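The complex appears here minus one protein chain, its other protein chains still in place.
Let's look at chain A:
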Amino acid sequence: MLSKRSEKGLILSSVVIASMLFVYWLVYNPVKDIHASVPGMDNRPEQSESTEKILIGEGFDFFSEFTSSLTGKWTQFRGANSDNISKDNTKLISSWGAAPKIDWQVELGEGHAAPVVYNGKVYVLDYDEVKKADALRCFSLETGEELWRRWYRVHIKRNHGMSRTVPAINDKYLVTMGPRCHVMCTDPTTGEFLWGLDLVKDYMSEIPFWYTGQCPILDNNVVILAPGGKSLLIAVDCTTGKVLWETPNPDNWQMSHSSVMPMTLDGKKMWVYAAVGGIVGVAAEGDDAGQILWKTKEFSPSVVAPSPVVLKNGKIFMTAGYGAGSILFQVKKKGNAYEVETIQQFKPKDGVASEQQTPIVYKDRMFAILPKDAGGMRNRFVCCDPNDCTKIVWTSGTNDRFGLGPYIIADGKFFILKDDGTLTIAKASTEKFELLDKTKVLDGHDAWGPLVIVDGRLLMRDAKHLLCIDVRAN
(Lines give C-alpha, C1' and ligand atoms only; values in the text may rest on other atoms or scores of the structure.)
Protein backbone atom coordinates (compact mmCIF):
# COMPACT_ATOMS: atom_id res chain seq x y z
CA MET A 1 0.00 0.00 0.00
CA LEU A 2 1.25 3.45 -0.84
CA SER A 3 1.30 6.04 1.82
CA LYS A 4 -1.27 8.82 1.56
CA ARG A 5 1.51 11.28 0.77
CA SER A 6 2.80 9.12 -2.04
CA GLU A 7 -0.73 8.69 -3.34
CA LYS A 8 -1.25 12.45 -3.37
CA GLY A 9 2.09 12.98 -5.10
CA LEU A 10 1.23 10.39 -7.70
CA ILE A 11 -2.16 11.97 -8.37
CA LEU A 12 -0.61 15.42 -8.56
CA SER A 13 2.05 14.23 -10.96
CA SER A 14 -0.61 12.57 -13.12
CA VAL A 15 -2.68 15.76 -13.17
CA VAL A 16 0.37 17.85 -14.10
CA ILE A 17 1.39 15.43 -16.86
CA ALA A 18 -2.19 15.24 -18.15
CA SER A 19 -2.45 19.02 -18.09
CA MET A 20 0.83 19.37 -19.99
CA LEU A 21 -0.32 16.82 -22.56
CA PHE A 22 -3.64 18.63 -22.88
CA VAL A 23 -1.89 22.00 -23.40
CA TYR A 24 0.47 20.40 -25.94
CA TRP A 25 -2.50 18.86 -27.74
CA LEU A 26 -4.19 22.25 -27.79
CA VAL A 27 -1.11 24.11 -29.03
CA TYR A 28 0.15 21.52 -31.54
CA ASN A 29 -0.99 22.20 -35.09
CA PRO A 30 -0.57 19.06 -37.20
CA VAL A 31 -1.52 20.90 -40.41
CA LYS A 32 0.74 23.89 -39.97
CA ASP A 33 2.59 23.07 -43.21
CA ILE A 34 -0.59 22.76 -45.23
CA HIS A 35 -1.75 25.88 -47.03
CA ALA A 36 -5.20 26.42 -48.40
CA SER A 37 -5.37 27.03 -52.14
CA VAL A 38 -7.55 30.07 -52.42
CA PRO A 39 -8.22 32.48 -55.28
CA GLY A 40 -5.69 35.26 -55.71
CA MET A 41 -2.50 33.30 -54.98
CA ASP A 42 -1.26 33.94 -58.51
CA ASN A 43 -1.23 37.71 -57.91
CA ARG A 44 -3.41 38.36 -60.94
CA PRO A 45 -4.06 42.10 -60.92
CA GLU A 46 -7.55 43.54 -61.04
CA GLN A 47 -8.78 44.01 -64.58
CA SER A 48 -8.64 47.65 -65.53
CA GLU A 49 -10.29 49.23 -68.52
CA SER A 50 -7.92 49.82 -71.40
CA THR A 51 -7.05 53.46 -71.82
CA GLU A 52 -5.69 52.83 -75.29
CA LYS A 53 -7.51 55.00 -77.80
CA ILE A 54 -8.19 53.07 -80.98
CA LEU A 55 -9.29 54.84 -84.13
CA ILE A 56 -10.65 52.06 -86.31
CA GLY A 57 -9.64 52.52 -89.94
CA GLU A 58 -7.39 55.48 -89.19
CA GLY A 59 -4.66 54.74 -91.72
CA PHE A 60 -4.50 53.90 -95.42
CA ASP A 61 -1.58 53.06 -97.70
CA PHE A 62 -2.04 52.79 -101.43
CA PHE A 63 0.55 50.81 -103.36
CA SER A 64 -0.62 49.93 -106.84
CA GLU A 65 -3.41 50.11 -109.44
CA PHE A 66 -5.00 46.82 -110.40
CA THR A 67 -6.93 45.11 -113.17
CA SER A 68 -7.85 41.46 -113.48
CA SER A 69 -10.08 39.27 -115.58
CA LEU A 70 -10.55 36.74 -112.78
CA THR A 71 -14.07 36.40 -111.43
CA GLY A 72 -13.74 33.71 -108.74
CA LYS A 73 -15.14 34.39 -105.28
CA TRP A 74 -14.58 33.01 -101.81
CA THR A 75 -16.62 35.48 -99.82
CA GLN A 76 -16.39 34.45 -96.17
CA PHE A 77 -15.29 31.84 -93.65
CA ARG A 78 -16.13 28.42 -95.19
CA GLY A 79 -17.27 30.08 -98.43
CA ALA A 80 -20.60 31.51 -99.54
CA ASN A 81 -22.53 28.36 -98.56
CA SER A 82 -20.71 27.95 -95.24
CA ASP A 83 -19.81 24.36 -96.24
CA ASN A 84 -16.08 24.69 -97.02
CA ILE A 85 -16.57 23.18 -100.47
CA SER A 86 -15.15 25.14 -103.38
CA LYS A 87 -17.61 25.63 -106.23
CA ASP A 88 -14.79 26.50 -108.60
CA ASN A 89 -15.26 24.43 -111.79
CA THR A 90 -11.59 24.48 -112.68
CA LYS A 91 -10.05 21.02 -113.11
CA LEU A 92 -7.44 20.61 -110.40
CA ILE A 93 -4.27 18.55 -110.11
CA SER A 94 -4.15 15.11 -108.52
CA SER A 95 -0.42 15.06 -107.90
CA TRP A 96 2.24 17.62 -107.13
CA GLY A 97 4.59 16.49 -109.88
CA ALA A 98 8.18 17.49 -109.24
CA ALA A 99 7.15 20.27 -106.84
CA PRO A 100 4.14 22.46 -106.12
CA LYS A 101 3.89 25.48 -108.38
CA ILE A 102 4.06 28.36 -105.95
CA ASP A 103 2.91 31.54 -107.71
CA TRP A 104 3.80 33.88 -104.88
CA GLN A 105 4.46 34.11 -101.19
CA VAL A 106 4.20 37.07 -98.82
CA GLU A 107 5.22 37.53 -95.22
CA LEU A 108 2.50 38.13 -92.64
CA GLY A 109 2.40 38.97 -88.97
CA GLU A 110 2.27 35.87 -86.76
CA GLY A 111 -1.21 34.38 -86.74
CA HIS A 112 -3.81 32.21 -88.42
CA ALA A 113 -6.03 34.70 -90.25
CA ALA A 114 -7.11 33.46 -93.68
CA PRO A 115 -8.14 35.43 -96.76
CA VAL A 116 -11.24 35.94 -98.84
CA VAL A 117 -11.02 36.36 -102.62
CA TYR A 118 -13.18 38.53 -104.83
CA ASN A 119 -12.67 39.08 -108.57
CA GLY A 120 -8.92 38.58 -108.53
CA LYS A 121 -8.24 40.34 -105.22
CA VAL A 122 -7.14 38.67 -102.01
CA TYR A 123 -8.06 40.30 -98.70
CA VAL A 124 -6.60 39.29 -95.36
CA LEU A 125 -6.76 40.93 -91.96
CA ASP A 126 -3.14 40.78 -90.89
CA TYR A 127 -1.34 42.15 -87.86
CA ASP A 128 1.47 44.57 -88.72
CA GLU A 129 4.04 43.82 -86.03
CA VAL A 130 6.17 46.88 -86.90
CA LYS A 131 3.35 49.41 -86.91
CA LYS A 132 1.52 47.49 -84.16
CA ALA A 133 -1.71 47.68 -86.10
CA ASP A 134 -4.50 45.48 -87.43
CA ALA A 135 -3.99 45.77 -91.17
CA LEU A 136 -6.51 44.81 -93.85
CA ARG A 137 -4.24 43.97 -96.76
CA CYS A 138 -5.35 43.64 -100.37
CA PHE A 139 -3.24 41.61 -102.82
CA SER A 140 -3.51 40.64 -106.46
CA LEU A 141 -4.43 36.94 -106.72
CA GLU A 142 -2.36 36.58 -109.88
CA THR A 143 0.86 38.28 -108.79
CA GLY A 144 0.75 38.60 -105.00
CA GLU A 145 1.48 42.31 -105.35
CA GLU A 146 0.07 44.32 -102.45
CA LEU A 147 -2.45 46.86 -103.74
CA TRP A 148 -3.48 48.71 -100.58
CA ARG A 149 -3.66 48.47 -96.83
CA ARG A 150 -6.23 49.87 -94.40
CA TRP A 151 -5.07 49.81 -90.78
CA TYR A 152 -5.56 51.01 -87.23
CA ARG A 153 -3.13 50.92 -84.32
CA VAL A 154 -3.97 48.42 -81.57
CA HIS A 155 -1.58 46.72 -79.19
CA ILE A 156 -1.61 42.92 -79.50
CA LYS A 157 0.80 40.69 -77.61
CA ARG A 158 1.98 37.47 -79.16
CA ASN A 159 -0.23 34.73 -77.70
CA HIS A 160 -0.23 31.62 -79.92
CA GLY A 161 -0.50 34.01 -82.86
CA MET A 162 -2.19 37.37 -83.16
CA SER A 163 -4.52 37.47 -86.16
CA ARG A 164 -7.02 34.64 -86.62
CA THR A 165 -10.19 35.71 -88.46
CA VAL A 166 -11.51 35.65 -92.03
CA PRO A 167 -13.20 38.76 -93.48
CA ALA A 168 -16.61 38.75 -95.21
CA ILE A 169 -17.10 40.44 -98.56
CA ASN A 170 -19.69 41.26 -101.21
CA ASP A 171 -19.82 43.76 -104.10
CA LYS A 172 -20.03 46.79 -101.83
CA TYR A 173 -18.72 45.91 -98.41
CA LEU A 174 -15.81 44.21 -96.75
CA VAL A 175 -16.13 43.53 -93.02
CA THR A 176 -13.35 42.40 -90.69
CA MET A 177 -13.09 41.56 -87.00
CA GLY A 178 -9.74 42.17 -85.31
CA PRO A 179 -8.09 40.20 -82.49
CA ARG A 180 -9.50 42.55 -79.86
CA CYS A 181 -13.04 42.60 -81.30
CA HIS A 182 -12.74 45.71 -83.47
CA VAL A 183 -15.14 45.48 -86.41
CA MET A 184 -14.26 47.46 -89.52
CA CYS A 185 -16.28 47.93 -92.70
CA THR A 186 -14.56 49.18 -95.84
CA ASP A 187 -15.19 49.53 -99.54
CA PRO A 188 -13.57 46.46 -101.14
CA THR A 189 -12.67 48.33 -104.31
CA THR A 190 -11.12 51.50 -102.94
CA GLY A 191 -10.31 50.51 -99.36
CA GLU A 192 -12.31 53.50 -98.11
CA PHE A 193 -13.22 53.22 -94.43
CA LEU A 194 -17.01 53.17 -93.90
CA TRP A 195 -17.68 52.49 -90.24
CA GLY A 196 -16.28 50.69 -87.19
CA LEU A 197 -17.48 49.05 -83.99
CA ASP A 198 -15.64 48.24 -80.79
CA LEU A 199 -17.49 45.23 -79.37
CA VAL A 200 -15.65 45.39 -76.05
CA LYS A 201 -16.68 48.99 -75.47
CA ASP A 202 -20.12 48.86 -77.05
CA TYR A 203 -21.23 45.38 -76.00
CA MET A 204 -18.97 44.50 -73.08
CA SER A 205 -17.63 41.55 -75.04
CA GLU A 206 -15.01 39.47 -73.33
CA ILE A 207 -12.07 38.88 -75.66
CA PRO A 208 -11.66 35.08 -75.89
CA PHE A 209 -8.43 33.36 -74.86
CA TRP A 210 -5.82 33.82 -77.59
CA TYR A 211 -7.89 36.62 -79.15
CA THR A 212 -10.97 36.64 -81.35
CA GLY A 213 -11.45 33.78 -83.79
CA GLN A 214 -15.02 34.60 -84.77
CA CYS A 215 -15.46 35.55 -88.45
CA PRO A 216 -18.18 38.00 -89.47
CA ILE A 217 -20.97 36.74 -91.76
CA LEU A 218 -22.48 38.92 -94.49
CA ASP A 219 -26.10 38.46 -95.52
CA ASN A 220 -27.57 40.92 -98.03
CA ASN A 221 -25.56 43.91 -96.86
CA VAL A 222 -26.20 43.02 -93.23
CA VAL A 223 -23.34 41.73 -91.11
CA ILE A 224 -24.07 39.21 -88.36
CA LEU A 225 -21.83 39.29 -85.29
CA ALA A 226 -21.90 37.49 -81.95
CA PRO A 227 -20.49 39.84 -79.29
CA GLY A 228 -21.65 37.93 -76.21
CA GLY A 229 -21.68 40.27 -73.22
CA LYS A 230 -24.61 42.67 -73.54
CA SER A 231 -26.07 41.06 -76.68
CA LEU A 232 -25.64 37.50 -77.83
CA LEU A 233 -25.97 38.34 -81.53
CA ILE A 234 -26.35 41.60 -83.43
CA ALA A 235 -27.12 42.52 -87.04
CA VAL A 236 -25.52 45.65 -88.46
CA ASP A 237 -26.60 47.42 -91.63
CA CYS A 238 -23.43 47.79 -93.70
CA THR A 239 -24.79 50.86 -95.50
CA THR A 240 -25.22 52.93 -92.37
CA GLY A 241 -23.33 51.06 -89.67
CA LYS A 242 -26.50 51.07 -87.58
CA VAL A 243 -27.50 48.09 -85.49
CA LEU A 244 -30.72 46.54 -86.84
CA TRP A 245 -31.42 44.10 -84.06
CA GLU A 246 -29.83 42.79 -80.89
CA THR A 247 -30.39 39.40 -79.30
CA PRO A 248 -30.75 39.48 -75.52
CA ASN A 249 -28.22 37.49 -73.52
CA PRO A 250 -30.06 36.49 -70.32
CA ASP A 251 -27.56 33.75 -69.45
CA ASN A 252 -24.55 36.03 -69.95
CA TRP A 253 -22.94 33.68 -72.46
CA GLN A 254 -19.59 34.81 -73.80
CA MET A 255 -17.99 35.08 -77.20
CA SER A 256 -16.25 31.92 -78.42
CA HIS A 257 -13.91 31.34 -81.38
CA SER A 258 -16.85 29.80 -83.23
CA SER A 259 -18.58 31.66 -86.06
CA VAL A 260 -22.30 32.15 -86.71
CA MET A 261 -23.74 29.61 -89.17
CA PRO A 262 -26.98 29.85 -91.19
CA MET A 263 -29.75 27.27 -90.89
CA THR A 264 -33.23 26.91 -92.36
CA LEU A 265 -35.76 24.74 -90.56
CA ASP A 266 -39.32 24.31 -91.86
CA GLY A 267 -38.84 27.42 -93.99
CA LYS A 268 -37.63 29.51 -91.07
CA LYS A 269 -34.19 31.03 -91.54
CA MET A 270 -32.12 31.25 -88.39
CA TRP A 271 -28.58 31.85 -87.18
CA VAL A 272 -26.87 29.19 -85.09
CA TYR A 273 -24.13 30.21 -82.69
CA ALA A 274 -22.06 28.16 -80.22
CA ALA A 275 -21.15 30.58 -77.45
CA VAL A 276 -19.18 29.87 -74.31
CA GLY A 277 -22.16 28.77 -72.24
CA GLY A 278 -24.35 27.03 -74.80
CA ILE A 279 -25.68 26.86 -78.35
CA VAL A 280 -28.44 29.12 -79.58
CA GLY A 281 -30.72 29.52 -82.62
CA VAL A 282 -31.76 33.09 -83.42
CA ALA A 283 -34.43 34.17 -85.90
CA ALA A 284 -32.76 35.67 -88.98
CA GLU A 285 -35.74 37.37 -90.56
CA GLY A 286 -39.35 38.36 -89.99
CA ASP A 287 -40.94 40.19 -87.10
CA ASP A 288 -39.00 38.17 -84.58
CA ALA A 289 -35.59 38.74 -86.18
CA GLY A 290 -32.95 38.66 -83.49
CA GLN A 291 -35.09 36.72 -81.00
CA ILE A 292 -33.94 33.45 -79.51
CA LEU A 293 -35.89 30.54 -81.03
CA TRP A 294 -34.16 27.76 -79.14
CA LYS A 295 -31.10 27.14 -77.02
CA THR A 296 -29.29 24.34 -75.27
CA LYS A 297 -26.75 24.25 -72.46
CA GLU A 298 -26.00 20.57 -72.99
CA PHE A 299 -22.67 21.37 -74.64
CA SER A 300 -20.76 24.22 -73.06
CA PRO A 301 -16.98 23.75 -73.01
CA SER A 302 -14.87 26.67 -71.82
CA VAL A 303 -13.07 26.87 -75.19
CA VAL A 304 -14.99 26.45 -78.45
CA ALA A 305 -13.15 26.83 -81.76
CA PRO A 306 -15.10 24.89 -84.45
CA SER A 307 -18.42 26.22 -85.72
CA PRO A 308 -21.75 24.36 -85.65
CA VAL A 309 -22.26 21.92 -88.53
CA VAL A 310 -25.84 22.20 -89.74
CA LEU A 311 -27.16 18.86 -91.03
CA LYS A 312 -30.47 17.74 -92.52
CA ASN A 313 -33.79 17.61 -90.62
CA GLY A 314 -32.84 20.17 -88.00
CA LYS A 315 -29.87 18.16 -86.80
CA ILE A 316 -26.78 20.02 -85.68
CA PHE A 317 -23.35 18.60 -84.91
CA MET A 318 -21.10 20.56 -82.60
CA THR A 319 -17.63 19.67 -81.45
CA ALA A 320 -14.79 21.20 -79.47
CA GLY A 321 -11.29 20.23 -78.42
CA TYR A 322 -9.44 19.77 -75.15
CA GLY A 323 -11.42 16.71 -74.11
CA ALA A 324 -14.87 18.24 -74.67
CA GLY A 325 -15.90 15.80 -77.41
CA SER A 326 -19.03 16.35 -79.46
CA ILE A 327 -22.79 16.58 -79.41
CA LEU A 328 -25.39 15.73 -82.07
CA PHE A 329 -28.77 17.24 -81.39
CA GLN A 330 -32.00 17.90 -83.27
CA VAL A 331 -34.12 21.02 -83.27
CA LYS A 332 -37.84 20.32 -83.78
CA LYS A 333 -40.74 22.69 -84.16
CA LYS A 334 -43.58 22.00 -81.73
CA GLY A 335 -46.48 24.39 -82.31
CA ASN A 336 -45.02 27.88 -82.21
CA ALA A 337 -41.96 26.87 -80.25
CA TYR A 338 -38.82 24.87 -80.90
CA GLU A 339 -37.48 21.97 -78.88
CA VAL A 340 -33.95 20.65 -78.67
CA GLU A 341 -33.32 16.94 -78.27
CA THR A 342 -29.85 15.54 -77.71
CA ILE A 343 -29.24 12.49 -79.89
CA GLN A 344 -25.62 11.74 -79.09
CA GLN A 345 -22.99 13.19 -76.79
CA PHE A 346 -19.58 11.61 -76.46
CA LYS A 347 -15.90 12.07 -75.67
CA PRO A 348 -13.32 12.40 -78.47
CA LYS A 349 -12.15 8.79 -78.25
CA ASP A 350 -15.70 7.58 -78.84
CA GLY A 351 -16.55 9.30 -82.11
CA VAL A 352 -15.91 12.20 -84.45
CA ALA A 353 -14.51 15.30 -82.79
CA SER A 354 -12.34 18.22 -83.77
CA GLU A 355 -10.21 20.67 -81.85
CA GLN A 356 -10.00 23.66 -84.18
CA GLN A 357 -11.34 23.03 -87.66
CA THR A 358 -15.02 22.65 -88.49
CA PRO A 359 -15.90 19.28 -90.08
CA ILE A 360 -17.10 19.13 -93.69
CA VAL A 361 -20.31 17.46 -94.82
CA TYR A 362 -20.12 16.05 -98.34
CA LYS A 363 -22.32 13.47 -100.04
CA ASP A 364 -24.14 12.71 -96.76
CA ARG A 365 -20.90 11.93 -94.97
CA MET A 366 -18.99 14.04 -92.46
CA PHE A 367 -15.20 14.42 -92.51
CA ALA A 368 -12.88 15.66 -89.77
CA ILE A 369 -9.42 15.30 -88.28
CA LEU A 370 -9.64 13.70 -84.84
CA PRO A 371 -7.96 15.58 -81.99
CA LYS A 372 -4.92 14.39 -80.10
CA ASP A 373 -7.02 13.05 -77.23
CA ALA A 374 -8.89 10.65 -79.53
CA GLY A 375 -6.92 7.58 -78.41
CA GLY A 376 -5.43 5.34 -81.09
CA MET A 377 -7.14 7.22 -83.92
CA ARG A 378 -5.74 10.59 -82.87
CA ASN A 379 -4.92 13.00 -85.69
CA ARG A 380 -6.39 10.75 -88.36
CA PHE A 381 -8.62 12.15 -91.06
CA VAL A 382 -11.91 10.28 -90.68
CA CYS A 383 -15.30 9.84 -92.31
CA CYS A 384 -18.58 9.10 -90.54
CA ASP A 385 -22.30 8.96 -91.12
CA PRO A 386 -23.58 12.20 -89.56
CA ASN A 387 -26.64 10.36 -88.27
CA ASP A 388 -24.37 8.30 -86.03
CA CYS A 389 -21.20 10.21 -85.29
CA THR A 390 -19.79 7.46 -83.08
CA LYS A 391 -19.34 5.08 -86.01
CA ILE A 392 -16.25 5.84 -88.07
CA VAL A 393 -16.67 4.66 -91.68
CA TRP A 394 -12.99 5.00 -92.55
CA THR A 395 -9.81 6.66 -91.37
CA SER A 396 -6.67 7.83 -93.12
CA GLY A 397 -4.75 5.05 -91.32
CA THR A 398 -1.71 5.04 -89.11
CA ASN A 399 0.66 6.55 -91.66
CA ASP A 400 -1.44 9.56 -92.65
CA ARG A 401 -2.06 11.61 -89.56
CA PHE A 402 -2.67 15.31 -89.52
CA GLY A 403 -2.56 17.97 -86.88
CA LEU A 404 -4.65 21.04 -86.30
CA GLY A 405 -4.45 22.15 -89.91
CA PRO A 406 -7.33 22.93 -92.28
CA TYR A 407 -8.98 20.92 -95.07
CA ILE A 408 -11.23 21.79 -97.98
CA ILE A 409 -13.02 20.02 -100.83
CA ALA A 410 -12.55 21.16 -104.43
CA ASP A 411 -12.98 19.31 -107.72
CA GLY A 412 -13.89 16.09 -105.90
CA LYS A 413 -10.68 16.10 -103.89
CA PHE A 414 -9.65 16.79 -100.34
CA PHE A 415 -6.81 19.23 -99.85
CA ILE A 416 -5.52 18.69 -96.32
CA LEU A 417 -2.81 20.80 -94.74
CA LYS A 418 -0.85 19.33 -91.86
CA ASP A 419 0.24 22.03 -89.45
CA ASP A 420 3.90 21.44 -90.29
CA GLY A 421 3.27 22.60 -93.89
CA THR A 422 2.65 19.24 -95.62
CA LEU A 423 -0.16 19.47 -98.15
CA THR A 424 -2.05 16.27 -99.01
CA ILE A 425 -4.40 15.60 -101.92
CA ALA A 426 -6.87 12.76 -101.46
CA LYS A 427 -9.88 11.65 -103.44
CA ALA A 428 -13.11 12.92 -101.85
CA SER A 429 -14.42 9.39 -101.45
CA THR A 430 -17.10 8.26 -99.03
CA GLU A 431 -15.87 4.66 -99.29
CA LYS A 432 -12.23 4.85 -98.19
CA PHE A 433 -9.26 7.14 -97.79
CA GLU A 434 -7.56 7.37 -101.18
CA LEU A 435 -4.31 9.28 -100.95
CA LEU A 436 -3.33 10.85 -104.26
CA ASP A 437 -0.18 12.75 -103.33
CA LYS A 438 1.43 14.82 -100.63
CA THR A 439 4.32 17.26 -100.42
CA LYS A 440 6.01 19.50 -97.90
CA VAL A 441 5.17 22.96 -99.17
CA LEU A 442 7.00 24.92 -96.49
CA ASP A 443 8.95 24.44 -93.30
CA GLY A 444 6.60 26.54 -91.29
CA HIS A 445 4.72 25.72 -88.15
CA ASP A 446 1.15 26.19 -86.89
CA ALA A 447 -0.36 26.19 -90.39
CA TRP A 448 -3.90 26.47 -89.05
CA GLY A 449 -5.52 29.19 -91.17
CA PRO A 450 -8.38 27.88 -93.37
CA LEU A 451 -7.60 27.02 -97.01
CA VAL A 452 -9.13 28.82 -99.98
CA ILE A 453 -9.40 27.44 -103.52
CA VAL A 454 -10.61 29.80 -106.18
CA ASP A 455 -9.80 30.34 -109.88
CA GLY A 456 -7.55 27.28 -109.76
CA ARG A 457 -5.35 28.79 -107.05
CA LEU A 458 -4.97 27.46 -103.54
CA LEU A 459 -4.24 29.97 -100.81
CA MET A 460 -2.66 28.62 -97.65
CA ARG A 461 -0.68 29.99 -94.77
CA ASP A 462 1.49 28.98 -91.88
CA ALA A 463 2.12 31.19 -88.85
CA LYS A 464 4.07 33.78 -90.84
CA HIS A 465 3.55 33.32 -94.59
CA LEU A 466 0.71 33.41 -97.10
CA LEU A 467 1.22 31.31 -100.24
CA CYS A 468 -0.61 31.05 -103.50
CA ILE A 469 -0.21 27.72 -105.30
CA ASP A 470 -1.38 27.12 -108.85
CA VAL A 471 -3.37 23.86 -108.63
CA ARG A 472 -4.87 23.93 -112.14
CA ALA A 473 -4.59 20.59 -113.91
CA ASN A 474 -3.16 22.06 -117.09
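Assume a contact is a pair of C-beta atoms (placed from the backbone, for glycine too) under 8 Å apart; a residue touches a chain by one contact, two chains touch by 3 or more; residues count from 1.
Going forward, contacts and distances are computed from a predicted model.
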Options "Xanthine dehydrogenase family protein subunit M", "Carbohydrate ABC transporter membrane protein 2, CUT1 family", "Ferredoxin" or "ATP synthase subunit b": UniProt name of the undisplayed chain: "Ferredoxin"
Residue, one of A:Val38, A:Ala99 or A:Ala337, that touches the chain absent here: A:Val38
Per the touch definition above, residue among A:Asp61, A:Asp373 or A:Asp388 touching the missing chain: A:Asp373
Which of A:Ser64, A:Thr190, A:Thr239 or A:Ser302 contacts the chain that the document leaves out: A:Ser302
Sole contact to the chain not displayed, among A:Lys32, A:Lys157, A:Lys312 or A:Lys334: A:Lys157
Chain not shown: contacting residue from A:Val124, A:Ala324 or A:Val352: A:Ala324
Touching residues (missing chain, whole complex) on chain A: 35-45, 157, 159-160, 209-210, 300-303, 321-324, 371-373
